[in-house]
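For reference, the structure discussed in these notes is given below.
The complex is shown incomplete by one protein chain, all other protein chains being positioned as in the whole.
Think of it as A, B and C in the order they're written, each chain with its own count starting at 1.
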Amino acid sequence: MSGELALFYLFGGAAVVASLLVIGQRNPIYSVLLLIASFGALAGLYVLLDAPFMAVTQIIVYAGAIMVLFLFVVMLLNVPAEAPIDHVELHEPQGARWLGGVLAVALLVELGWALWRVVGVDDGRPVADAGQLASVLEIGRVLFQEYAFAFEVTSILIIVAMVGAVLLTRRDSGAGS
Amino acid sequence: MIPAVVAQILLLLFVFFMLLNSASVMVYAERKIAALIQQRYGPYLVGPHGLMQPLADIIKLLFKEELRPLAADRFLFMLAPVISATAAFAAFSVVPFGADTTLFGLLEEPLPLVVADVNVAILVVFAITSMGVYGIVLAGWSSNSKYSLLGALRSSAQMISYELSYGLALGGVLVVAGSLSLREIVDAQAGTWLGVIPRWGVVTQPIGFLIFMTAGIAETNRAPFDFPEAEQELVAGYHTEYSSMSFAMFFLAEYVNMVTVSAVATDLFLGGWHGPFLPESFGWIWFLVKMSALLFFYIWVRWTLPRYRYDQLMMFGWKFLLPLAVVNLLVTAAGVLSFVG
Amino acid sequence: MATLDHYLLLSAVLFTIGTAGVFLRRNLITILLAIEIMLNAVNLTFIAYGRFLGAVDGQIIVFFVMTVAAAEAAVGLAIVIAMFRHRGSLNPEAFRTLKG
Partner (left out) sequence: MTGDSSMLLWIPLLPFLGFLVNAALGRRLSRGASGGVACTAILASFAVSATVSWPFLFGAPAGAVDQRLYTWIQVGDFVATFALRVDALTALMILIVTGIGSLIHIYSTAYMHEERESEYARYFSYLNLFAAFMLLLVLGANFLMMFVGWEGVGLCSYLLIGFWYTKPAASNAGKKAFIVNRIGDVGFILGVLLAFRHFGTIDFQEIAAALGPVAPDSQFGVVSLIALLLFVGATGKSAQIPLYVWLPDAMEGPTPVSALIHAATMVTAGVYLIGRNAVLFSHAPDVLVIVALVGTATALMAGTIGLVQHDIKRVLAYSTVSQLGYMFLAMGVGAFGAGIFHLYTHAFFKALLFLGSGAVIHALGGEQDMRRMGGLKHALPVTYWTFLVGALAIAGVPLLSGFFSKDEILFRAFQSGHTWLWTVGVLTSLLTATYMFRVVFLTFHGTSRAGTPAAPDVLVADGAHGPSHAGAGHAHLHDAPPAMALALLVLAVGSVAAGYVGVPHALGGDNRIEAYLAPAFGAGSSEADGVEAGTPETPGEAADEHGATLELGLMGVSVLAALGGIGLAAFFFLTRREAAARAAARFAGLHRILLNKYYVDELYDTAVVTPLVAVSRHALWRGVDAGFIDGSVNGVGTIVRQGAAALRQVQTGSVRAYAAGLLLGAVMILGYYLWR
């Protein structure tokens, strides 16, 4: 088993385990940290996929910015660990939860099935222009030439999000009540 | 003859220890310079001119009792300083500090003087530095004391705010050099104009340099931006509850971060290891000189300027530094487009 | 040599984990985290396919996904904060009443 494959299993395993733990326990702080870990693993996978730039971006944007935001919120709200199901203050129907869980498994099965159909499309031969894939120059060119409009639009999206966030968290207008 | 792999490992260890050392050296330098600025003697008892003082400090730290608040979250409390230190060390790993060398023929193929040569090095530095925030935040939160929490929130807010200016200042240099690899950026600065003016980034990007240094000071939570550990208000902020080794790690992290920032600044703006009078193989000497100058500047600033107020800091960061950085980037880009191509 | 199938399977697994998380957790923030997991699973697919097809477009899409994720996180967390102020709880079931 080649070194790359080993690395794949290492990172992939890390990502899966971390993600499982994220949804697997009740303390949001740990969930956030574990998610960061899983992102790190994904970044590693991106490097394996000849996308070092995206790997770094993943770290900077996700781990460096978005997750900090989550961490902040968790800290500011001082969110308590989830109460175990048996003594929840309000009686909540569990149907949807379990249905969702089952459906999730069903989804996994289906995805696996779909995958099994196309298995072997990639005969594993190395792509010709890995260097060109990895080059930030190329990414920049495509991003700012072919996707220029979409890029500009995202800027608007960001503005809207900012304004919305500020508006929502203003003291005087809590939850629009 | 040493095989390349071994050489690489040796280099790694070497860099690691040098960073460790740099911390203690910095401690000494800081105290001495502070003393000079304040017309004191500074440490002079331990060893000649108090040269052994850092050692004494370290020993003291090591033998202190490891305290931990009861209400603290044990795991995170332990984790936080590790994160800080790791981030600090890791960041340096992609910073080149000299031209390729064969160590006077000891190696068959030349060895690049950098732990890991990545083609997006500068972004890696950026990414890892941003990871440093977690150390502080977790420390503040996990030690479950309001001073720590406040310090942590402040410092992370500060770091996040200044990361923007930091990154944009980098942007200027990147645009000029047209590469993300620190080595290429450094090599782009080799030589001179008209034989006298060095082709350094600081010449092409003076404003960028200033922004970078300012943001760097804020990133490393140094005076005059040292809110996290503002003794007077926060009794040392996020590491209030820390002691002994774990405290030492934060301490270490802070100084290593300074070194890293200075090193990066040297590579980006001061032409790295390029300089007159010395052969390429001795370029690292130039590198050390320039870096030390910057470090001195750090200390100098710390002991000269008073601390800002928190709101002033944020004002400055968002309403002055950031716009300035943006304008600088735009102007640079325009210039490159019009002159270079 | 890790082939496309490896990555696709991995991302399928991650996506499922995210989906399950959305349903099983009873804490809005964790649910948002689960959503982030799903997004990243998709990102992985994009990049894997981009590599497989030898085009950078996959990475570009991921770029945009990240932007959207950032916006989503900002607004989502803002809503969470507002709701927490409103009800003092983060359990989605605490917000079942359809009137303010």
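By our rule, a residue touches a chain if its C-beta (ideal position, glycine included) is under 8 Å from a C-beta of that chain, and two chains touch if they have at least 3 such contacts.
This structure is a prediction, so every number in the text was calculated from the model and none was measured.
Considering the complete complex, the chain that is not shown touches A, C.
Between the chain not shown and the residues C:Y7, C:F23 or C:F46, the one that touches is C:F23.
Across the entire complex, the residue among A:I36, A:A104, A:V136 or A:L168 in touch with the chain not shown is A:A104. Interface note for the absent chain: among A:A6, A:A81 or A:A114, the touching residue is A:A114.
Listed by residue number, the positions of chain C touching the unshown chain are 19, 22-23, 92-93, 95-98. Contact between chain A and the unshown chain involves residues 92-93, 95-97, 99-100, 103-104, 106-107, 110-111, 113-114, 117.
Everything that follows uses one rule, which is that only the chains that are shown with their structure count from here on.
The touch graph of these protein chains is an open line. Per-chain Cα centroids separate chain B from chain C by 34 Å.
The distance from the centre of chain A to the centre of chain B, each centre being the mean of the chain's C-alpha atoms, comes to 30 Å. Residue positions of chain B touching 2 or more other chains: none. Residue numbers of chain A whose C-beta contacts span two or more other chains: 53, 57, 65. By the touch criterion given at the top, residues 29, 33, 36, 52-53, 56-57, 59-60, 63-65, 68, 71-72, 75, 134, 136 of chain A touch chain B in their complex. Residue ranges of chain A in contact with chain C, taken from their complex: 2, 4-5, 8, 12, 15-16, 19-20, 22-23, 26, 28, 31-32, 35, 38-39, 42, 45-46, 48-51, 53-54, 57-58, 61-62, 65-66, 69-70, 73-74, 76-77, 79, 82, 85, 88-90, 92, 96-97, 99-101, 103-105, 107-108, 111-112, 115, 118-124, 126-130, 132-133, 138-139, 142-143, 146-147, 150, 154, 157-158, 160-162, 164-166, 168-169, 173-177.
Only residues 73, 76, 118-120, 123-124, 126-128, 130-131, 133-134, 137-138, 141, 149, 153, 156, 160, 163, 180 of chain B touch chain A when the two sit together in their complex.
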